[in-house]
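As you look at this complex, bear in mind that one protein chain is not there, while each of the others sits in place.
Here is chain A:
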Amino acid sequence: MESAKNGAQVLIEILEQLGVEYIFGYSGGAALPLFDALYHSSIKLILTRHEQGATHMADGYARVTGKPGVVLVTSGPGATNTITGMMTAQMDSVPMIVLTGQTITSLLGLDAFQEADIFGMTMSVVKHNYLIKNTADISRITREAFHIATSGRPGPVLIDLPKDVTSAPFNGSLTDQIDLPAFQLPARPNPESIQSLADLINQSHKPILLVGHGALLSGAAPEVRALAELIQAPVTNTLLGKGGFPETHPLSLGMLGMYGTVYANKALLECDLILSIGCRWDDRINGNPKKFCPQAKKLHIDIDPAEIGKIVVPDAYAIGDAKQVLQELLPLVHPLDTEKWLERVQELKRLYPLQYRPFNGNIPEGSASLRAQHVIDVLYQLTNGNAIITTDVGQHQMWAAQYFKTDQPDTWLSSGGAGTMGFGFPAAIGAQLARPDQQVIAIVGDGGFQMTLCELSTAALHKLPLKILVIDNKYLGMVRQWQEFFLDGRYSGTDLEGNPDFCMLAQAYGVKAFRITKEEELEQTLAEALAYQSGPCLIHAEVVKEDNVFPMIPAGQSIHEMITESPTVPLQMPEGST
């Protein structure tokens, strides 16, 4: 049937049908028909200042809503600029649709202007991708892309759209359904595998629950809590598992792993069973998989069969959606006698509390007079923890994870697997658009913020009341910390001396700015910034240059090698990953 609409108009119409509210994008020649089709659409276009920013905004939007974030960019460099954002989403299982313009089909492979083989280039950073060569396929492929991005373990899907395909009249069927004969959704969890989890849990005296991002993605927080309270097991969480179980709950051990709490990591050494709920045992968690909790039975719940046995060979496992598995597991387990175990865990908490020392006026000679941990701690107190937090990667991220406790699901947005600098601020823009009534705070480092700070324009334009807390130590702090410990203090390529005055920078974009340099200013200035609602505001916190994140387990080492204070002699460079 001949349609009056062209391919681009049909595509946008399908996006409207699929409930897309926002498109984060940046225009260009090959994407002209798509942007033209958006002109009269109900979908709101958020014009960013860089394509990477668009992907992280879509990511932030997706992490708080569970709906795929949609990105629209042009061909060539516009498309390649989205690669970091897709890889970030892929590593953290975030649903995302990336639409890229492309040169016309007759020029494909001829090195045309702004031609990039984005289909070939992105295969290893997406869940799936497409290059549409026929306008008639637009309806089917768009529906397939959404289905793939959101089902099972979520992830990004890219659709490359040549300009002649989007401008040609659409002569296909708008109601074309998906055609994915080989794609299989996760089956119902096998009841026998759930019984095998229950059998081991029922024999345990010292269990620990390990909550990962999968628990949040499946909305399993209520079931995690029900299980923990039923069997009286302490609960630890990964960086991305923050919010899967309230970190202020008496059974919570907070975050485990490389920069996790001492008590979570020590409890792992003593437990007799560890049940991972949607955590993939990555190298930040296990240190060295050969030495990871040899004494404990390891149980694994994951929706992705490829995660079972990838790092840790489990004693029992169930493949399926975490919420569904837990719902079926709950009637099969009974309350355990863990009284002594919980006493021991409490003792560990007393012996090795998570703490930092504020200066309280005793400022070392020549030092800045503010510690980053103190800033984050006060922010936590002032907000009562009631905020959506986004971060970049590095020291500030770990301090935020440690001192800004997360109680609610989908309020902690951080680039975990990819460790993407520049993620936090644009992700906060996406989160604030999705949750206009909630307090959204980007806690970023001076390094990461400078990678995507051009989005100050975007935030200012839409008057988004988000807060940007720049923890400025004028270093790539985490890398510097490693150089201090393992490379005799040779600070090669980590000194960011010459940073701009972030307050003046914000003001240049019309963004309100606050500066904190002293402990005495901390509470009042943060309170003022939090009260500011007329648009975005930036808080520039100038903190101690050389400060370290503790505790720390050097990469590739076991929990026994945990460092809790600055070493006095140089340590050997760890062999594990970075």
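The rule is short, and it goes like this: a residue touches a chain if its C-beta (ideal position, glycine included) is under 8 Å from a C-beta of that chain, and two chains touch if they have at least 3 such contacts; residues count from 1.
Note that in this section contacts and distances are computed from a predicted model.
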Any idea which of "Cytochrome c oxidase subunit 4", "Xylose transport system permease protein XylH", "acetolactate synthase" or "Sugar ABC transporter ATP-binding protein" UniProt assigns to the chain that's been left out? "acetolactate synthase"
From A:Pro305, A:Gly510 or A:Gly535, the answer for touching the chain not displayed is A:Pro305
Of A:Ser27, A:Asn129 or A:Thr494, which sits in contact with the chain we cannot see? A:Asn129
For the chain that's not shown, point to the residue among A:Tyr22, A:Phe35 or A:Phe119 touching it. A:Phe119
Applying the definition given at the start, please give the residues of chain A touching the unseen chain. 119-120, 123-124, 127-131, 148, 180-184, 304-306, 308-310
